[in-house]
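Of the protein chains in this complex, all but one are displayed in their positions.
Moving on to chain A:
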Amino acid sequence: MTFARFVLSRLAGMVIVLLAIALISYLIFYLLPANPAQLSCGRPCTPDRLAQAEAFMGLDKPWWAQFLTFLGGFFVGRTFGVGGTAIHCDAPCFGYSFRLSESVTQLIAERAPVTFSIAIGAAVLWLLLGVSTGVASALRRGSLIDRSLTTLSVAGVSAPAYLVGLLGIFLFGFTLNMVPVGGYVPLTQSPVQWLWHLILPWIVLALLNAAIYTRLTRGEMLEVMGEDYIRTARAKGLREGRVVGRHALRNVLIPVATVFGLDLGSLLGGAILTEKVFAMQGLGSLLLDAVGNLDLQVLVGVTLFSAFLIILANVVVDISYGLLDPRVKAGG
């Protein structure tokens, strides 16, 4: 398969998956026994006002017609309502939030930098922490360090993010007054404040997620270190550091990269609990609010965007296989 065909087939697959996700989101939403127009109707909500809200939001049409209109919005844009009160959403239109009076595309563009800042920083930290502790643990199998790290990783995997986040805020924010207790400062506004506000969320997320990587790296490392080629490398007189770094770790990183791609992709789509506890308004909190307020347009738009990121992360992981393991490239 040529590289171009490989990319094309992945893109086609991506479109099909995204369509399926959009369809499923719509279906789930319409199976809910609740009427989103009622939340936009005001109080008290009379039948004529409810009908007016439904017509304006396009909810008076069957679900499949709404779905097709939604898809059409990508290519030709959409208009909600008629006459002087109409709202236009230019193509590519992901939808429009009546509650927030903003297009979904604009909302995603505003919120994504917050989530990306949390996710990328935390991911780098947990990858470094997880892989290094995993390697250390494997190389000293059965030692006190190994047992301690294994125990800590079990605690990390088991701990709820909300609880660890709160404890972190109480300890480092309120008691020690070392870091801000919440909020987000854009990188463009002040790089120092941006870093200062993100340190604690990064550490919390890294501690929780690194645990998985510690266990994964340790297991893979133990297996790889028993392989013939490691024995051969040692027999050739290579230093242990080179054996581990050059020969063993490279193989260990393949499954680690797979999991990392998925984790990072899903975190980029919204770190819901972290955003909530640290008062950061990213994609996760946008999605949470959309669910609570039956904001279908935002719900589907953000879900699609998150799905796109996960799929994209998978594609990047596939490509990175070639870099990490020459055999993949040769077989490719």
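FYI, a residue touches a chain if its C-beta (ideal position, glycine included) is under 8 Å from a C-beta of that chain, and two chains touch if they have at least 3 such contacts; residues count from 1.
To be clear about the criterion, contacts and distances are computed from a predicted model.
Hidden from the displayed complex is a chain whose UniProt protein name, among "Peptide/nickel transport system substrate-binding protein", "FAD-dependent oxidoreductase", "Amidohydrolase family protein" or "DsbE family thiol:disulfide interchange protein", is "Peptide/nickel transport system substrate-binding protein". Within the whole complex, the absent chain has one touching residue among A:Y26, A:F67, A:F94 or A:Y184, and that is A:Y184. Among A:I87, A:L128 or A:M178, only A:I87 touches the chain left out of the display. Of the candidate positions A:A53, A:C93, A:V243 or A:V256, contact with the hidden chain is made by A:A53. Summarising the interface, chain A meets the missing chain with residues 32-35, 38-50, 52-53, 55-56, 80-81, 83-85, 87, 98-101, 111, 160-163, 166-167, 169-170, 174-175, 177, 181-184, 205, 266-267, 271-274, 276-277, 279-281, 285-286, 289, 292-294.
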